[in-house]
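Shown here: the complex without one of its protein chains, the others still in place.
Here the chain labels run A, B and C in written order, and each chain numbers its own residues starting at 1.
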């Protein structure tokens, strides 16, 4: 069953400003783009560049007035996914170089200070069972509360305040996974189950690949429980929210609106 | 004139622990390894993996007792370098995808809040002249003070406290460059002018490549003034110090010593 | 010339909640209350208690629905004030016990890390001349920007971001005074020159009393320059904004509005 996406957003600048956009579905990683249409109304010039870890693309814009972005796409999800509980972790010293950045501290996910908490709270679990225990802990201890957090809220703040939105849920999950020795990254995405409909964020953890002995693979996990690997349309990945945003303006701009509609096509 | 490096360090673990090491000179980026020797005494198993941005290598170790690392190398530096003052910046919307991560916020270099300061303090400068003005500001406003900062000190802390070591100098330089719209990254290195001799850290900024019209290139800058592009031996790069450390232990370990000797060979 | 104040604000609670209010002019410290009227509409019970350092009063409320507070007053200011530039500081070891809390670190004014900056930036000045130099620095380096800061912004954040509102200006002034060995506190107040009209905040520094040899005294200073000691009507004092707020709700509440009008009566 394909997934249909209709998204748009607009912002305005008073003086010439560069902006970085990232809102299109990735054409790999278990998803196929059946159709897609992107309009950038008002942009003078733009350049497409590979996004973080060369997964998806970012668009550089030069703007000097109102910019409206509209995007529609039809996506087929075909990713394999395994029973998280059963997946084993790779020994740290067997991790490939590309996974290491997702084990280290990042802007919103400073994991080192959480080692003791993770070791104690999730004692007896490893690999996928550890990630599953972390997801359960998040479900039991965090409250979904729009407005309770802001753009500078980090995983530590959310761990204390016990509330936040998808971004914060993903940050806590990533942080506790890293504190458990499991590489974890941030995934900006679309998903039909998100309520109210909006850009969404989940996590990806690097665990064993059930298909290939000794190999590792990224597995999607949604801390909020609203999306599942079967209906997540990836936009991009990063070490945390600092790396994947649908709009980053490098100069004063006023944000006007965003609208997201995602549906599973019958 | 080749540069000779003799470095060693040791640490001990009580129970089996994985550790990530990064201390060898990079075999590219304007430096040639004439000779080198690495010993890892006490390690059971180890794996080499590409380091951040595939520049240099990290070594994964599995240790269950005392580990002593010794490294000696002879390196020839042949990098071109330009007059920083004269280099122009690339327009943001012309930056290649690979440079973008170095423009965004990272663990120790959260640049967004510094926009106003950078705009005002360095008004009238752009590109290389801006970076040069930042370096001058650092020289005038920071005091080199071993012990004044710690492993969790970030650029904001150093900007307030006005003191720190090479790591902190690099973080402030990187942060103010990013706040000026210039991609900047952290470079762990060896250099003969560092006093007292130790692992060193500098910054690299992405500015125009004087050799290729419309292209960009990384240029070395040392906030402390102790090293120059001519005598910097790169070990690795990262978004900040969170990404490049000569030793990261993923479990309890006791650090014993480190010793670094770097000389320009006559 | 008396000052006339008309202030009101309202908030609503769904379930029984206690709240702490502080909005009435202090009846001492160089100001005389010629007339005043306070209405607390909707409060079930309330208790008046002395506020911080026994300057002014706080009102404890028990609320279980919409509360609307209206306050009007006519105040005569008669405080003596000296030429700030000429005031000397007391030696630290001569400070009275009551002043010490205003020298120590507080929630939003952690001064220790600013010692080096203060020593260097304001070298050669002491006492009132130091405070005056701090006020000038603030005038030159901060931009008044409603919306740029929030309830958890501290002096360090503002020092970095270089923008904020009266609360943030007061925090930076207090912090730099403390870092200079001068006790400083936060003063919530009304003043006719505040634009747009609102609750205001300034600082008070403890320096020599020109009238009494060897004695000390609190002197008002407004970092924003909008108010002067002659037209500041004190509501209360504290170590920083954590201690003086017109409304602190100890439970969920929705804030409805606040309105402040302050005029010098002809």
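One rule holds for everything that comes next: contacts are C-beta pairs under 8 Å (C-beta built on N, C-alpha and C of every residue); 3 or more make two chains touch, one makes a residue touch a chain.
Note that this is a predicted model, so its numbers are computed, not measured.
Contacts of the undisplayed chain with visible chains (whole complex): A, C. Considering C:107, C:141 or C:230, the position touching the chain not shown turns out to be C:107 (whole complex). Interface note for the absent chain: among C:62, C:141 or C:230, the touching residue is C:62. Within the set A:163, A:180 or A:245, the residue that contacts the chain not displayed is A:163. Contacts to the hidden chain, counted on chain C, fall at residues 18, 20, 45-47, 49-52, 54, 57-58, 60-62, 91-98, 100-101, 104-107, 110, 181, 242-243, 248, 250. Even with one chain removed from view, chain A keeps its contact list with that chain: residues 113-114, 116-117, 120, 141, 143, 156-157, 159-163.
Simple rule for what comes next: only the chains that are shown with their structure count from here on.
In a homomeric contact, the two copies may use the same or different surfaces; for chain B and chain C, over half of the interface residue numbers are shared, pointing to the same surface.
Chain centres were defined as the mean of their Cα atoms; on that basis the chain farthest from chain B turns out to be C.
Chain A and chain B, compared by their mean Cα positions, are separated by 28 Å. Rounded to whole angstrom, the centroid-to-centroid distance between chain B and chain C, based on C-alpha atoms, equals 44 Å.
Taken residue by residue, chain A touches two or more other chains at no position, since every residue touches fewer.
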